[in-house]
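Here's a structure for you.
A single protein chain has been omitted from the complex, and every remaining protein chain is retained in its original position.
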Amino acid sequence: MEACSISNLKLREFGCEQSLLSRPDGSASFIQGDTSVCAGVYGPAEVKVSKEIYDRATLEVLIQPKVGLAGVRERSQEQCVRETCEASLLLSLHPRSSLTLVLQVIHDDGSLLSCFLNAACMALMDAGLPMSCLFCGVTCAISADGQIVTDPTAAQEKESRALMTFAIDSTERNILMSSTKGSFSVHELQQCIVVSQKASEKMFQFYRDSVKRRYSKYL
Amino acid sequence: MKETPLSNCERDFLLKAIEEKKRLDGRQTYDYRTIKVTFGTDYGCCFVDLGKTRVMAQVSCEIVAPKESRPNEGIVFFNIELSPMASPTFEQGRQSELSVKLNRQLERCLRNSKCIDTESLCVVSGEKVWQIRVDVHVLNHDGNLMDASSIAAITALCHFRRPDVSTQGDEITVYSPEERDPIPLSVYHMPICVSFSFFQQGTYLLVDPCEREERVMDGLLMIAMNKHREICSIQSSGGIMLLKEQVMRCSKIASVKVSEITELVGKALENDRKARKAGEKCGFAESLPQERITALKTDKTPVEAMDVTEKVDDIIQKAEVPPLSVPSPSLPVPGVGQVGQNTWGLDEEEEEEEEGEEDRDSSGEEEEKGTKTQKEKDKDEVVELSDSEEEEVVILHPDT
């Protein structure tokens, strides 16, 4: 059976700053290596009649590329982020209102979709919106020689034969979102899922640490 | 989202304070808020913080055909994007009055002042030139977007490096940064925009208005100037009458402010150049503040992969193995195939009729009808014995 080697897995250094913008109700910038995304959340606020949903809040996700206007690729990423957020937010607590999440690419050096997800989650937390669980994004690449690389850089992404991004929830460590590129075997997929679940532990520990730091009295 | 209206008492309070030469954030009349210039990881990426206002500029380039009227000049294109992140009133993909105004002013300030040498951007005269694109993203709107955008745009242009090219006959080679060092743009001078807001029909004047002040102001004067005290553009809006002396006074203030800002930008560029030369880590990731409680950073973390293989094997072994053989599809007529039973409870007759229609649509042959009885028989057989691969041949009609 085809299997990948899974030694020496690493996440690049990552960091986050919350409440960095004054206008949005919640904001965060998330950094993974050189990849960086800035997120801002507005809401719950008044909703346009055409977008109103009678029993829950309407969530809108906008992705702003660095150069030019958003295209079809950004649309599909928006859909992935939106549906992941919808699954974890308790939208029914704010019926007939709107939530807007804006994600701005600051720098793309691989694993962009997972960085979007992490920035989104941190911004939602900063905005103090009620959520049923947290989520984080992990990207795995399978290199040409069958090695799994977690949190790949843009160069590693380019050389890989398959690329997978998963959103993982904080309660059961299950898969909220999955988006893949390239072809791979079932075994490889299952390996990447388990690896991502392991990597998510690190992310959730980071989330916990940053919240702890925020509400601490001293640095 | 609608803008939260400013209440009357808030408006009166602001105006009263301005009359008493006081500002909300404790600044003096001619003071700028703190300006912070940082650079991104790649060339031509610059962030400017002006108090709480935050903008990001990114310069990019590509080779395009030149304009017919100017065959040996490169093209410089500016775009200020009012991202919905900056303020709830900004909407995605709609050109608002504000964004048109800002874009026009940035073009006057940077393009019409000819601060970039466009002729050096020509690759093949009349055929290929570099197009330089400056995208300015407004990330947080706390007033005076114009000054912040103009600083960000010109700094990003100074910071930017375009790839080197060489021409040999028709062939153009674009070199990657590894092959040849990228080339900076030639920037003649740095025009910087300074905004003045006027209150009470021009009686009071403030430099660098914040968002609240912008909302109660009567008029705005924007002066773009370089450090040689040359005015590049001057624009007054809001419909106030200004005296000649007032304009002169503003231009004097502007010249002081511009030389201060130019010096700051120069220092920031110099620092970045040194850091890059020394091979230090530079860019946004490094500018993350460490001393704030809202920020946290970790180092590279290893991920343990201890029982991954066991877990995967466990999942795969537990799963049911899919059956190897699948039922054969039925082919009522050539060119049409079907899998799955008809679950709508249609009786046989109707189904046949439907297929008859499809058949006429697809092949249009009349004699098909004659062979239909034969076909029905065949089809029934197929459905009954639909297990092995062998009878794939059975449904083919010898008479067609």
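Note that the chains take the letters A and B in the order they are written out, and that residue 1 is the start of every chain.
To be clear about the criterion, a residue touches a chain if its C-beta (ideal position, glycine included) is under 8 Å from a C-beta of that chain, and two chains touch if they have at least 3 such contacts.
Basically, contacts and distances are computed from a predicted model.
The UniProt record for the undisplayed chain lists the protein name "Exosome complex component RRP43", from the options "Glucosamine-6-phosphate isomerase", "Signal peptidase I family protein", "Exosome complex component RRP43" or "Ribosomal RNA-processing protein 4". Checked against the full complex, the one of A:Q18, A:Q64 or A:T84 touching the unshown chain is A:T84.
Checked against the full complex, the one of A:V105, A:C140, A:L176 or A:M203 touching the unshown chain is A:L176. For subunit B, the list of residues touching the undisplayed chain reads 311, 315-316, 318-323, 326-329, 331, 334-345, 358, 362-363, 392, 395-396, 400.
Mapped onto subunit A, the interface with the missing chain covers residues 72-73, 75-76, 79-87, 133, 164, 167-169, 171-172, 174-186, 189-190, 193-194.
Rule of thumb we're sticking to: only the chains that are shown with their structure count from here on.
Of all residues in subunit A, those touching subunit B in their complex are 3, 6-24, 27, 29, 31, 33-34, 36, 38-40, 42, 45-46, 62, 64, 66-69, 98, 100, 102, 104, 106-107, 109, 150, 186-187, 190-191, 194-195, 198-199, 202, 206, 209-210, 213-214, 216, 219. Interface of subunit B with subunit A (complex): residues 1-2, 40-42, 45, 52, 54, 56, 58, 60, 81, 83-88, 92-93, 133, 135, 137, 139-142, 283-285, 288-289, 291-305, 308-309, 311-312, 315-316.
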